[in-house]
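One protein chain is absent from this view; the other protein chains keep their places.
Per-chain numbering from 1; labels A and B assigned in written order.
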Amino acid sequence: MGPSDVVIPVYPVAGAPSNGMTVADALIQELAAALVTYLRTQRSHVIDLTCMPLSGEDKERLDAYLGLGETSMDIHALLRTRIEETRYAGVWRVRHYGPDDTVQSERIEVIDVPEIARASTADIGRSAQRLAAVKGEEGVWQTKP
Amino acid sequence: MADETIAEVLEKRGFTRRAFLQLCATVTAALALSPADAAEMTRRLQSAPRPTVIYLSYQECTGCLESLTRSFSPGLASLIFNDISLAFNDTLQAAAGEAAESAKDTAMKKAWGKYLLIVDGSVPLPQNGAYCTVAGRSAISDLKHAAGGAAAVVAVGTCAAFGGLPYASPNPTGAVPVSDIVRDRPVINVSGCPPIAEVITGVIMYYTTFGLPALDRLRRPTNFYGNSIHDRCYRRPFYDRGLFAKTFDDEGARQGWCLFELGCKGPVTHNACPTMKWNGGTSFPIESGHPCLGCSEPGFWDKGGFYRPLSVPTGHWSRAGVIGGAAAAGAVTGLAVAAVARSRQDRAQKNRQSGTDKKNPKP
Partner (left out) sequence: MNGASLLDFARGPGFEVAVAMLAFGVVWRLVGILALRRPVDHSEPRTGWGWVGGLRLVFSRSWPRREFRERVLHWDIISYLFHIGYAVAILGYVPHILVIRNLTGLRWPGLPGGVIAFFAGISAAALLALLGHRMSSPVLRRLSNFDDYFSWLAVFAPLVTGLMAYYNMGDSYQLVLGLHVLFGDLLLAWLPFGKIMHVILFAFSRATTGTVYGRRGAAL
């Protein structure tokens, strides 16, 4: 499947001003290209918005463009992380929050599932050990008749 | 200990790999790395041994350490700094006296030749360094010893980087910056009074993964000190349009106009304040309505006044006195010259009348 077969229409939100190219417009173009690349090569793409000089208007436009999709996840690890799928499948917004709920890192990821949401093989291995240990002790499994 | 990786430290504390990814995401975001460099950093951090950091304090006010540990979102900074890498700091540790000194020696011996030495504060030279001693040892000999086992030295704060307040005129203790003493080890200057907490931790993380960062002429990492405050300032459009606040409470100040006239040193100051901001990204001095003091530049205490515009002459000379005095001297000189010229004119006139003008003899 060539890139020409893949049509991902991105319609600008009605009512948005169309006076020239904004940063949000440029980001949308980048995301559209990244989706095409992902379909062809499975190569994921990340846009880090944390230090990008986005104006309030830019942010609003970007939010309006991307919208909110079907899936959202929260991770409570070292930091709190909020993952939201956008209206466009494969385009995710990942925000890491500090202890005082300030955004420490904000990125847009183009991938099937954001890397951070997956359980790593190492962690699964440790889980298996831990579960086996629980099973080996007088765990819940054996007390049940 | 030196071979343990950061990921393993997190694992031991019961975190999953997600914690590591969160750490990578926030660190690369703070470093403003390109996507490719960010991916590379994440890759390298997985296998990078956790850094050993030894933090020594000399002529300083502890403001830098305050910046680092009391920042609004201490989670990440303290995690990287206190929990992962810090092997010795006499201010933060519970131990005191001889226990503290032996802890320092142990930490140094364990990682001799490999640790990252952070120095906070300037070092006085005269009287064999008697103006600053810790545990009976002068700062100068302590620093020379510690630097001997360091892979690199990070001079945190303007005092360590450029001398700072102790170095300010008339420098009563003969203080010098760290780079004047440590000459056989790479020195990274992380200047600022204090530096931004995320910059300090960012430099440590960068060093851990990539080694020495690119440095500017003053040995500051260009990642953070590559741009002037002025170039990244959100009030820059007002400067370009010639709109300036003239006092701290005039209409211009309320409108958020440029603070150049109030002495802002942004045009000659290199730091990351406008982009990284302070207190967890809340604001930075100019955003709070105060001109930049230029605290990350050498000799910022002696730039002729914090509230004096950058273009304006410095020095406390009397304007009227100098101009008036020079003008009076000029008048005296002018009169003397004119008197000489007049007497010459008179002589020429007399010669012409008596017909002895040799230059223009009468026919």
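Please note the rule applied: a contact is a pair of C-beta atoms (placed from the backbone, for glycine too) under 8 Å apart; a residue touches a chain by one contact, two chains touch by 3 or more.
Keep in mind the model is a prediction, meaning the values are calculated, not measured.
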What are the shown chains that the left-out chain touches? B
Out of B:14, B:97, B:113 or B:313, the sole contact with the unshown chain comes from B:313
Which of these touches the unseen chain: B:63, B:149 or B:267? B:267
State which residues belonging to chain B touch the missing partner chain. 217, 228, 231, 239-242, 244, 260-261, 267-268, 297-299, 302-304, 309-315, 317, 319, 322-331, 333-335, 337-339, 341-342, 345-346
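The working rule: only the chains that are shown with their structure count from here on.
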For chain A paired with chain B, centre-to-centre distance based on mean C-alpha positions, whole Å: 38
Which residues of chain A touch chain B in their complex? 45-48, 50-51, 53, 75, 77-79, 81, 94, 96, 98-100, 102-107, 115-116, 119-120, 122-123, 126
Would you pull the chain B residues touching chain A in the complex into a rising list? 10-11, 15-19, 21-23, 25-26, 28-30, 32-33, 35, 38-39, 72-76, 79, 275-276, 280-281
